[in-house]
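Removed from the display is one protein chain of the complex; every other protein chain stays in position.
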Amino acid sequence: MAMTTTPEAVHSRAEATYRPAANRLGLWLFLASETFLFSAFISSRFVVSGTDQPEHLNQGLALLLTLLLLWSSISAFRAEAAMAHDNRRLFHREMLTTIVLGALFLVGVGVEFNEALTDFPANTIYGSSFFMLIGLHAFHVLTGILALGVVWNLGRLGHYGSDNHWPVEGVVKYWHFVDLMWVAIYPTLYLFGGS
Amino acid sequence: MRQLLRAVIFGILGYLIGATLTWLVRGGSLGDEVCVVFGYVVGLVGWLFGIGMGDTWVREWFGLPARESDVTGWKRYLGFSTDHKVIGVQYLATFIVVLLLGGVAAMIIRFELAQAGEGILNADRYNQVMSMHGILMVAVAVAAILGSFGNYLVPIMIGADDMAFPRLNAVTFWLIPPVAIGLLAAPTLGSFDAGWTAYPPLSVVNNGGQILFVLAVTTFGLSSILGGLNVITTIVTMRAPGMTWGRLPIFVWAAFAASMISLLTTQFFAASLVLIAMDRVAGTVFFDGGAGGDPLLYQHLFWFYSHPAVYVMVLPGFGLVLETITHMSRKPLFAYKAVVVSLLTIAGLSVIVWAHHMFTSGMAEYLHGPFMFATEMISVPTGVIFLSAMATLWRGKLWMKTPLFFAMIWIFQFLMGGVTGIFLADVVTDVSLHDSYFVVAHFHYTIMGGMIFAFLTGIFFWFPKITGRMINDRLGIIFALWLTIGFQLTFLPQFWLGTNGMNRRIADYPDQLEGANLFSSISAFFLGGSFLLLIYILLSAARRGPKAGDNPWNASTLEWQVSSPPPEHNFSGQPTVVGHPYGYGTADSRHAEFAGMTAVGLAEPEQAGTGEGGDNE
Partner (left out) sequence: MDQDRRNDWIWFGSLWAIFSAIGFYLVLGIDLLPAQWAHEAEIVDDAYILLMGLSIPIFAGVAAALLTSLLRFRVQVDDIPTEDGPPVHNNRNFVRLWVASTLILALMITVNPGFIGIAELRGEPSADIVVEVQAQRWSWKVNYENGAETFNQLYLPADRRVRFDITSLDLVHSFWIPGFRVKIDAVPGRVTYLYVTPEGVGSFEDDFNLRVQCAEICGLGHAQMAMPVTVLSPADFDAWVTDLAEGA
């Protein structure tokens, strides 16, 4: 303990030791908190309308959207792994794939909303839950796409490397989370109950 | 200053852009609630961008280096500072102001209620003032202790140099001004008048001010969630070497438990408010009984947060009071481990008791018994807190300065709140007392008694650390007694009013209840007057109080081992924790040692790991 220290030196040394753990824990806590938000809305759907479903549900489109998101999770995972191995080209490609898939998902949601407006508008009880849940999730997808875009751009500019890619890891974890929430919302709206 | 000005301009511009674009897209008028919603959201983004996110995060998102603020001195307090001590003081000052604003609303309420019949306010105005009082005070109760002392003390107490996410911390604070502006601007759209609970369908069909309430309170919830996240991460990852979980000062544990609640359950409040906003602006029917919706859904979502929120309010209060008691009676905290277990148990139980607010709501009757049972169970861990407080005092060396006075009064006040809570937890008596003035008196004893008194305990105890100056103790004790007497005289009659047929949230009441109401009102003005003395005490002490020195209470925890106020990175060397935080009465006990720094008042090191020693007799 005889070393001479300045507060700044102590500060930066401490920073280096706790930063990775703090980032990870912070993200997990945020996701835990978000889980509560989604569970509030999902439970609301069951409280107000049980498992009732309207007649016209576009099951095909919903399944397609689910597959799009699942695929994008795989590509996001591959992008993260690529950066961990300093494979910039693969990172670049997989990141773009993820963003495009996410954008396609949003387009699909737009089509879905358009149909829903005539089949079960927001002033029906199923419509209320439908627009609320899908809207909330689409908002998360949108923020996810923006975050992916930022990270993709920074990765392209060479800000990350195999030993320094926390933002990639963080944003990909968030993307998996958004995907996971869809896996809960999809059966809530489309599969349970039924006509 | 520059940042603040920029934030205001960006905020206003954002509001105008958001509202105008919405208006252009959908027509209607600029004052429509949809325009307000989008205006507020864009304005909020503009505000955050202007205050400092634009200089830091947003620049980094585009690969540019961040521009850190180089402001020094008192101007730091008006800008985007990432220093946890600055943020703590920002919270402290903000919430003292909000507390006083809420207090003014309370005085208006009591003035109106001094006599039966319509006085200075008509029923509409009364409901608006009452709702404003409610939400302002709830905001104070939720964020004042955790925001100010949580930020200021937690990092120093665990031997860290800042919070885990300093920028996020600054954003957390700077989310508060838009909340205040949103709430105070509500009268421009016709104030909200549905109480702080905002039960639909009333909150769906009332004036446009309710939408600002929803937006502001949701923002506040976001701030609360991010604050909780930061506190937990800080405590888990940034403890100094040797600071094991068993050596954490009790306030840190209390902040941890409260942050856990606030991190997870606040989302339910946000959800319930978003549903109200959707019912108002997007035409959904969640709470429209006629279209298949269910008003009780809101009550379940709302109380799932708002009952635990009571513990977000009082758990940090427990921490402050127990800290003060152990230091000022110079005895180790009695049953430290049991207190920690109790704090965590309360946090756990708090999420399974919400429906005791709904015994008369028409909810299924088979739910009454279980929720009553769970609620009564909370009295067991709370009892342990009382035991610890009283047993720590017992045979201590009580140094009767203002903080200890407040802490001891707190025990009395919170006991009153707790015991009357039993009446409301019991279904049979609750059927009579629910939504009556008994409830009003009860939650003023718990929230004002349990939280504001703890907040004052904390202010008086840590004021020397934060400002480096001492408070006039004689005036402090006069204030404590004045406040306490005024408080009893104001709220004791309200228990009687509740049992004798006076319901909550009314501008007018039966003539037969006038005597007790007048008495309560006069006492309330007496109570309100004491806060003028508080302002005088704080301002005069901050300006010309005697110098405090590093450790005026000769206390053992880490924050007292550094200068007052603490230096920029808190410690000039890395502290190493070697023992129990409250080693009073044990000659060779020590809590921490410092590298590159001679610590104050610490003797020989003891053997590692015996911090928990010393059984009774």
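Note that the chains take the letters A and B in the order they are written out, and that residue 1 is the start of every chain.
The working rule: contacts are C-beta pairs under 8 Å (C-beta built on N, C-alpha and C of every residue); 3 or more make two chains touch, one makes a residue touch a chain.
Note that this is a predicted model, so its numbers are computed, not measured.
Chemist: So there's a chain missing from this view; which of the remaining chains does it actually touch?
Modeler: Within the full complex, the chain left out of view touches B.
Chemist: With the full complex in mind, choose from B:62, B:245 or B:394 the residue touching the hidden chain.
Modeler: Only one listed residue reaches the unshown chain, and that is B:394.
Chemist: Going by the contact rule already stated, which one of B:354, B:423 or B:571 would touch the omitted chain in the full complex?
Modeler: From the options B:354, B:423 or B:571, the contact with the absent chain belongs to B:423.
Chemist: Can you say which of B:28, B:63, B:369 or B:529 touches the chain missing from this structure?
Modeler: From the options B:28, B:63, B:369 or B:529, the contact with the absent chain belongs to B:369.
Chemist: From the list B:208, B:241, B:295 or B:565, which touches the chain that is not on show?
Modeler: B:295
Chemist: Pick from B:25, B:97, B:380 or B:535: which residue touches the chain that isn't shown?
Modeler: B:380
Chemist: So which of B:202, B:489 or B:518 would be touching the chain we can't see?
Modeler: For the chain that is not drawn, the touching residue is B:202.
Chemist: Could you pull out which residues of chain B are in touch with the chain that's been left out?
Modeler: On the side of chain B, residues 123-124, 127, 193-195, 199-202, 205-206, 288-290, 292-296, 329-338, 360-362, 365, 368-369, 372-373, 376-377, 379-380, 383-384, 386-387, 390-391, 393-400, 408, 411-412, 415-416, 419, 422-423, 426-429, 431-432, 434-436, 496, 499-501, 503-512, 551-554, 580, 583-586, 589, 612-616 touch the unshown chain.
Operating definition for what follows: only the chains that are shown with their structure count from here on.
Chemist: Could you state the distance in Å from the CA-based centre of chain A to that of chain B?
Modeler: The answer is 32 Å.
Chemist: If you look only at chain B, which of its residues touch chain A in the complex?
Modeler: 61-63, 160-161, 164-165, 168, 225, 229-230, 232-234, 236-238, 263-268, 270-272, 274-275, 278, 282-286, 291-294, 297, 300-301, 304, 567-569, 571-574, 595-596
Chemist: Spell out the part of chain A that touches chain B in their complex, as residue ranges.
Modeler: So the residues of chain A touching chain B come out as 1, 3-5, 7-8, 10-11, 13-14, 18, 21-22, 25-26, 29-30, 32-34, 36-37, 40-41, 44, 47-49, 121-125, 127-128, 131-132, 150, 153-154, 157, 159.
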